[in-house]
Each structure stands twice: as structure tokens, then as C-alpha cells.
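The complex appears here minus one protein chain, its other protein chains still in place.
We just call them A, B and C in the order they show up, numbering each chain from 1.
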Amino acid sequence: MCKNALLTAETAWCPGCGNFGIREALAEAVCELGLPLHRILLCSGIGQAAKLPHYLRLSGFNGLHGRALPPAVGAKAANTALVVIVASGDGDTYGEGGNHFLHTIRRNPDIAHFVHNNQVYGLTKGQASPTSEPGMVTGVQTMGVTLPPFNPLLVALSLGAGFVARSFSGEQEHLKEMMKAAISFPGYALVDILQPCVSFNKINTFSWYRKRVKKIQNHDPTDWRAAADLARRWGEEIPIGIFYSAPRPTFESHFPALRGTPLVELPFDPSSLSHLQDEFF
Amino acid sequence: MCKNALLTAETAWCPGCGNFGIREALAEAVCELGLPLHRILLCSGIGQAAKLPHYLRLSGFNGLHGRALPPAVGAKAANTALVVIVASGDGDTYGEGGNHFLHTIRRNPDIAHFVHNNQVYGLTKGQASPTSEPGMVTGVQTMGVTLPPFNPLLVALSLGAGFVARSFSGEQEHLKEMMKAAISFPGYALVDILQPCVSFNKINTFSWYRKRVKKIQNHDPTDWRAAADLARRWGEEIPIGIFYSAPRPTFESHFPALRGTPLVELPFDPSSLSHLQDEFF
Amino acid sequence: MNILIGGAAGQGMDTIGHLLGRTLSREGYGVLLTKDYMSRVRGGHNFTRLRVDTETPWSATFTTHILVALNEETYHLHRGTLAESGRIIHDPGFFALPAPETRGVPVSLQALAKEAGGAIMSNTVACGAVLALLGLDTTTMQELLKEEFAAKEGMAEKNTAALQAGHAAAAALCGRCFLLPPANKNGRRLFIDGNSLLGMAVLASGVRFLSAYPMTPATGIMNYLAARQASHHLVVEQAEDEIAAINMALGASFAGVRAMTSTSGGGFALMVEGLSLAGMTETPLVIVLAMRPGPATGLPTRTEQGDLDFALYGGHGEFPRAVLAATHPGDAFYRLNKAFNLADKYQIPVLFLSDQHFADTARTIPPLDFSRLAYHRHLADPDNTEKPYRRYRLTASGISPRLLPGAVPGEVVLADSDEHDEDGHIIEDAATRRLMVEKRLRKSAGLAAEMEEPEIYGDSAPESVLVGFGSTYGALREAVDILRRDGHKAALLHFADLWPLPVATVRRVLAGGAKSFCVEQNATAQLARLLFRQTGLKADHNILKYDGRPFLAEEIAAEVNKHV
Partner (left out) sequence: MNILIGGAAGQGMDTIGHLLGRTLSREGYGVLLTKDYMSRVRGGHNFTRLRVDTETPWSATFTTHILVALNEETYHLHRGTLAESGRIIHDPGFFALPAPETRGVPVSLQALAKEAGGAIMSNTVACGAVLALLGLDTTTMQELLKEEFAAKEGMAEKNTAALQAGHAAAAALCGRCFLLPPANKNGRRLFIDGNSLLGMAVLASGVRFLSAYPMTPATGIMNYLAARQASHHLVVEQAEDEIAAINMALGASFAGVRAMTSTSGGGFALMVEGLSLAGMTETPLVIVLAMRPGPATGLPTRTEQGDLDFALYGGHGEFPRAVLAATHPGDAFYRLNKAFNLADKYQIPVLFLSDQHFADTARTIPPLDFSRLAYHRHLADPDNTEKPYRRYRLTASGISPRLLPGAVPGEVVLADSDEHDEDGHIIEDAATRRLMVEKRLRKSAGLAAEMEEPEIYGDSAPESVLVGFGSTYGALREAVDILRRDGHKAALLHFADLWPLPVATVRRVLAGGAKSFCVEQNATAQLARLLFRQTGLKADHNILKYDGRPFLAEEIAAEVNKHV
């Protein structure tokens, strides 16, 4: 089966980790979309989430902590025939990599971005992430988290993101559909995925999320204000689904060089450019 | 006169630059607030805006491009008796320094932040900044700016900023009042200041702004949704004034160490801490 | 006498190691605890080694005497190191040892723990078993458990029961298997790991502001300090990234408190622009750089000394800096304090090198002498400072009198990242530029005079001289002991102060004609190259290890023996 062929046998994740559900959903999504598997490129940063490229038999660029997005943008430009997917943690994306999050959204490259949001720094053993709940006590936030949580969906909306969604690793079917929609969306597509960390996040557990997540209903995903209102909801009820979806011109569409054959396939001969010097004579 | 004593004779700004109005307004604001001038600390990054500390007789930390905010946060923690003001450009703040913008807002230190938003990189001769208008042609954006402009007010609101305002360097009285309100506000206060760059921004000129800016009226600055709606307006009419103002606990208030005498004034004797080792016996 | 506790991440090797280490230290023994762990939270294979002796051992050795195998894999991975007379504590409820193996001490860790009150106490059961094999009773550890669980109602009692159950079970099977020599009467001593020790040095140096971003193996320092910020005049802030971390710390330092940041190589890479800013603005700053194997993410939980060059040359432009290193707890405590005083005195950035091996190794050491710590801020006296105040006043030493912003009405304190004049204002003229470059670089002379010569250990007229720096101290020292025991005249020359490199001792010692060996945890002999460029002396051999594991003394001695 396509999906099983993708999954590696071993992972270094904790048993019961929410990352497993994300991995399964992603494998199913790319299989169901019938994508040419060798053309998929999975970019990630560093963290538990970011180990994903090692656990799916897909090409990957496992870069630096916080820097999952920029290589994805570069790779897509170099080869527009690639299906570029970014998998990264909440710390990776909203903490260390915050500036790339802002400007990649503005840029709108045709990539899908799956944030494994476990509301904690998993790999480094449980410090607060930008999305941690206020009051959460950790080895560094010894008096409890005091900063208000970063709201990825609202910030993405305020930056003009074309596709903004949330899902939950415990709702695999839903998650898979969100992933398919994001991958199919022409432009930058964010799926913030609630992902329980069974080792370090004792607040936002599977059951905590399960009790709260609620599929969005009767919502017009092209209505920005409604999307923003939804995005501000977090508490007894946590909406999951597509908050906003309205394509705008992609990064790639602005460059004449990216409109035809992928750059990577074009031949080149330096001698053909000898005329470049003419303007300096 | 207090104000005139603050202004230095020379600047390296272009004649007619919008930065002059900002400098004047700031000098007036601190004078009218009756602040102890030696306790003011002006932090900045690098750019035309960021030269401000050299043109006002105030203490300053003129740091790195994009890094105006972090030293301000550190300085305020070290000495809570300082009045910390940050002056930085749009490139500084929303481009290179974007990640600090995000997280400083979340942190909510008691500092006032004045962004000289000329919608261009002035010092480096006219490249697009995150707030540049789409279509603007520059030496690097040779086919015109394609990215949608960064909306600082909306992003700040979506991050939970307590004080969000906009003013215009051509409306000096208004600007001064915004500055006074921001400095007086307990917590992070953003004033995005429309600042014409007469040398490189031929689109957003004094007259362009003057035609469009309109003082906010009949607006409840504690109404977040209304503020967000206002923040999304940009075009024939550009609202200026206080979009949002609602204090929340400051960064400093969370630390027991910051509740009393400023840290910088406390004496210290290493021998008094010999008991630290007891727990390891 | 070596105890090895192995299992999967999350099985509690740390707890057992910690309890045993403290207990044995209290009993009067010297303990060295080293850790080998993977970059994962559960699963995989981690282990902790304790070496126990009458005096505190300097480094780990290979042979295991008591193997606490918390899973079966541990047995298979480590039986090769187990002494003939060794013993294996394992839980027969989980796995049995394969047929010919006779060294097993099966103790039903989990079952006994459950009886005592909960499976979570399996580790305490294991501790009891180890104590039994060592022929020690449980009194001391009971006291310890009482202290550690003081806050948690009923837990001390339950753990005591678990401890005793483990002790009884193992004693029944083996009695007193290992004869520990009688302990010395050393008085109270600390059992402390490198990161806690550095954290303590920071706190006791009067640091009031730490901004950092979590990164192994530096995080422990932040943890230590964060846990104490409620009761000290200290702010610990997790920054959004390393760039913010160093720039926040610079702001705090400029405003007048002792400030610092800590990180590992990748984070340091993001800080070097700020390092250069510290150099230009002449803002005191200490950066603890806890090294791990690179490049890039490398091996996050392993050790290396691969960033010495980067520490020496990181940052654009030219400015003075100092580089010191952690060698062993008894020295590093005072040396980190020195780093703070140097930073304040010279108004420069000071790099303090640690690494995963130093950070995670715990030792039994004599009490620390806090009265040896200095807190010299080197601030100018506001009343006796020339007015108008100029932040970058040109002086013979290169050091300008330092006033703090806000301290004196009417005075402006301006720091600038551009080239500037004495007032701190931007300049562009050639003459001022020259003066300011020379002013900054003039500090190097004073700084050089503050550097301590490397420690010499071993033979006074050596045939072989081992040269090292930082955390290899223990292994090198024991390597020298091994070589000398085998009749070879060997000495160690070990650097803690690295830059400006003090060269008198190495010149003198190597002039004696001894064979020299640079021993380093990296692949390109960075210390050897530093030595050469500062002295023209070339080590005869480089002994390099770059697999992320700390040197063993035997390994070094064996390498030396190949050449002598």
C-alpha cells in the first residue's frame, strides 16, 4: 500500500506522541492525492516535529532550527515541479523562525506548511513555546508562563495568508483532508495542527483537545472577518477546519523566470552571454 | 527652552525628510511630560530613523539593524527607573527585526516604540521595505513590489498589543500627543509614524499622506474588533490616532526581582551566597 | 569501582545516578558521574556511569562492576565492559539473562516498587540493590530521600520502603559483593554537575539578567538560574531566538547590571553579530558557549571541542575579547567569576567555553569558597568623572570611564554600533577611526597580563608533555598518572585561559625537549594550531577524538605510548 511504503519502521518519538497521527495523515494525504512521490520535497527545521523527513520515505531537506521555511521557498523556485511541504514545530515556526513565518506568508510561495503545534518545546525537554498556555510551569518558566499565547491563525490572517486552517492529530481523517486541501491550494497554506506531547505537555493532552475541538460549520472561508472571529476563539471550544481560503497570486507567478520550464532543467552555456559586457563598452 | 536644548544642530538627514518632524515631536513630548531627561534611554537600530539618538541630547543605545527592541527590553529590566523609548525604521522593525516585533509585543515591556515608517529602506538607498506599496519600482524590486504590504497595526493587534496607534510626521501636534500617550502607557506602546522619505519614496509623499490621513473619531479604543476594522483601512483614507488602548500586565510585573528597587541600584556581595552550595551536599 | 546504569530515555537513569552519587559522597567517597544520552525523550539507549573511589576520580573508566540494566538492550550493549566478577541488577519481570550468564542479580524492581507504593519508585528499588551490592546500608540514602521529598507528603516514606526492599532483595542474593575500601573522612562535600556549578557561579557573581534560548547542552545553566529567580535579584528570560538573547543581555549590561547569555555552537553562530556589537559598543558581556559536535545541528547531546576557532574569530571586524574555559568544577567556579570581572574591567565580551562533557558530568568536590569570588564592576564614580561625560573617552589603557545611563542628571551616555567619537556620535573621518580602532585594541595588552598560565601536572622534567584545554582535564590528568605509573615521565599542561593565550609556560616546558601531544576533542587540532600561531611551537603529535564521546584516560595513554 502506498501509505505503508512511505512509513519507516523506526522513529525516535515517544510512544503515544501526537506526531504519529500527523505522519499517518500526511502519508495518506499524499497517497490519496496521487502525487508523484519522488517529486515531493519535505522541508523541516529542528525539533521532534522536524524529524518527520526521517520517518517518511520522501526526499527532504532537514535544515536548521527555525529555518524550515526559507529553504522551501528557495527549493520551490529552483524547481517548480516539486511539491514542497514544510513540517515544523511551534517553536521552530513561531519562535526561532517567527520572521520567516511573517514574510513567507507575505511572499505566498506555493507550499503547504504543517505546524506540529504541541504548545511546548519537545526535543529540548519541555520549555514553553510561543503557544504555551499561560500558567504552564516548566524548567525555565518556573513561575509559570506569563506571555499571552501566540495566535498563529490570527497572525497569519492579519498577514494576508490565503489558506489558514487548524486540525488535530487525534482527528486523523479531518487532518488528512486539511492536508489535501492545503497541498492542493495554490499558494502558501498553513495548517496549525494540535499535537499532544505526552511527555512534556501535561495540560494540552489528547483528552483535553478531544473535549474541545469542534469542526467549523456554516462558515464562509472567504469571509476574512468571520475567519478572524473564529481564530480568536480558544477555550472550551477550539474550532478546527478551514478558517480562510482565498487564493492570491503566488510568489512564483511574479517571476518571468518561473513561468516556464523549471529552472533546474534549463541548460546553460556561459559563452552565450558574452553580450552582457556590451553595455559597458 | 527644554525642546531646543534637546535638538542637536547637525543631522545627516536629507533636507525636507519626514524624520525632522518626528524628532521635534519627540523632543516636545518628553519636555511636556516633564520627564527627568537623564533617565530617558533612546534605543535604536540602524537606518535613517535609527540615527535619532545622535540628534537628540539623550542617552542612547544605537545598536544593530533590526535589533532595536531587545536591548530596550534588557535595559528596562536592568533599570526600571529608565524611561525607555525605541525609535526604528520600518525595515528595522518589520523586516530584519520582525521576530523581535512579534515577541516583544507578547512580552509587553513598559517601553514606547516609535516606528518611522517611510515605506522604504532609506539609508541603503531605496529598496522596498515590508510596508512598501505594491508596484513600487526600486533598484531591487525592478519589476515593482509584488508582496502585499505588512500591516503593522493589524499584526500588533493580533498579537495582543495593549497600545496601538498611528500618526503622521506632518501632523506634529497629533504626533506629539500620540507619543505622550504611548510613553505614559504602562506597557508596550506602538506608534507607527507615517514618515515621508523625500529622496526615495516618490509615491508616499507629504502631500500623498496629507490628503489621506484622517483623525480617528467616535472610536472606542478598547474595542478590539473595531480597532482591527480600522487597522484594515488603508487607501483613500488612512486613519490616524489611537486604535487600541487597554493595559495588561507588563513584562516587568511578572518578575519578583523587578518589583522593588531597580536592579542596577542593588549592592551585591558574593560571600553572602555561600549557602547556595548547601543543596549539593 | 564502576557502576553503569543503562536503559531507554525516560527510564530514570538520572535519578538513580543522582541518588547514588549524593549518597556515596555523603558516605565519604568520591564519585564521578558521566552521562551518555541520545537526542530523544523516550526510547533509544542512554546510560550513566558512576565511578567511585576514596578520592574523587578524574575520569570514567571502561570496566563496569555493577551493571544496572533497566532493559535488555543495556545488558547486550554493555556486557562486554562487565568485569568477570561483575554483577547485573535487572528486573526478572521484564527480561531474563541469557543462558551462560551467571552474574545476574535479579531484583523485581517494579513489583517491589508497586508494593512500596508505586511503579514510579522502581529506581529507588534499584538504588537499594546497588547499595546492598556495595555492602552499604540504607541509612544515608534514607536521610537523603527524606530531604528530597520533604515537600511531598508521604513520598519519603514510600521511597524508603522501596529502597529497603531493593536492598533486602539484592543482599539476599549476593550479600556484600564488592568491597569498597573504607571511606575517607572528608567532611561535607558537594556532589554537583557542571551546569549547576556554572549556574551557581553566575548567581554568586552577581548576575542579574540572563536571556537565553534553550539549547543542549547549555540549557542546564538556564534551568539552574530560572529555578532561583524568585528568591534572588535575577531576571531569567527565554528569548524568542539567540539574536534577541544576546541583544537583550547587551541592553541590560549597558543599563548597568551584570548580564549574560548561554548557548551552544548553532546559537552562538546567531550571536556573533551581537558579539561584534559588544566589541564596538564596549559593553561587558559574558557568553557561555557549551560546545557540542557540529557542524549545524550535529550531535546535540554529545561532546566536542570544535568551536575554539569560532570563539576566537567569530564576529566581523576587529575587537578584543577574552576566551576562558571550564576545566573541572573546582576551577570553573572561580574562572567563570573571573570572566565577569574581566568583562566589566575591560568592557569587552568574554567567552566562557564549556561542552556537553563538562556540563553533564558530576563530581564530588570540597566546599566552594565564595569569599574567593570578586564583584568588581569597574564603574566610574559619578562625582569624580570628567564632565561632560564621554562614553568613549580616549585613555592610555583603552578603557574609558564607564557611567551608567540615568545615573547623572545632565549627562548623556551614548553607545554606538557605528564608528564613533568620544561622545559616542557617528563619525566617518579617518583620524577618529584610527584613534578608536587603536583605543579598542589597546585593551589587549592589559588583558593579556590577566591571563593565567596553564596548570602543570605530573613530572617536573617530563619526556612527554600532554597539552589540552577545557573539559579534557580529568582524562588527561589520569592519562598522566597511568603513564607515570608505567614508568614514563609525563606531564600535563592544561589551559583554562585561552585568549589572549598565555605562552610563557608552554614555551619554557617545551624548550625542555619533551615530546608534545596536543590532545583535543575535535578533528582539526584547533588548540595545536592556536599554540603554533602564538608561539611557533608545533606539537609533535595530535591526539584527536571527534566521535562525540569524551576521552578515556586509557585511550590517551595508549596513543601516547605508540609514540614513545
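Convention: a contact is a pair of C-beta atoms (placed from the backbone, for glycine too) under 8 Å apart; a residue touches a chain by one contact, two chains touch by 3 or more.
Keep in mind that this is a model prediction, so the values were computed, not measured.
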Listed by label, the shown chains touching the absent chain are A, B, C
In the whole complex, of B:Gly60, B:Gly95 or B:Pro221, the residue touching the missing chain would be B:Gly95
Among listed residues C:Gly7, C:Gly314 or C:Gly424, the absent chain is touched only by C:Gly314
Missing-chain contact among C:Pro57, C:Gly128 or C:Gly266 belongs to C:Gly266
Note that chain C touches the chain not displayed via residues 38-39, 44, 243, 264-266, 268-270, 272-273, 275-277, 279-281, 293-302, 304, 306-307, 309-310, 312-319, 417-419, 426, 428, 430-431, 433-434, 437-438, 441, 522-524, 529, 532-533, 536, 546-549
For chain A, residues touching the missing partner are 12, 36-39, 41, 43, 46, 51, 53-54, 57-64, 67, 69-79, 81-82, 99-100, 102-103, 255-258, 263-264, 266, 268-271, 273-274, 276-277, 280-281
Against the hidden chain, chain B presents residues 12-15, 46, 48, 64-66, 95-96, 98, 121-125, 127-128, 130, 139-143, 199-200
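As a convention for this text, only the chains that are shown with their structure count from here on.
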A count of C-beta pairs in contact puts on top the pair B-C
Cα centroid separation, chain B vs chain C, in Å, comes to 40
Chain centres from averaged Cα atoms put chain A and chain B apart, in whole Å, by 31
Chain A touches at least 2 other chains through residues 95-96, 98, 130, 143
For chain C, residue numbers touching 2 or more other chains are 229-230, 240-241
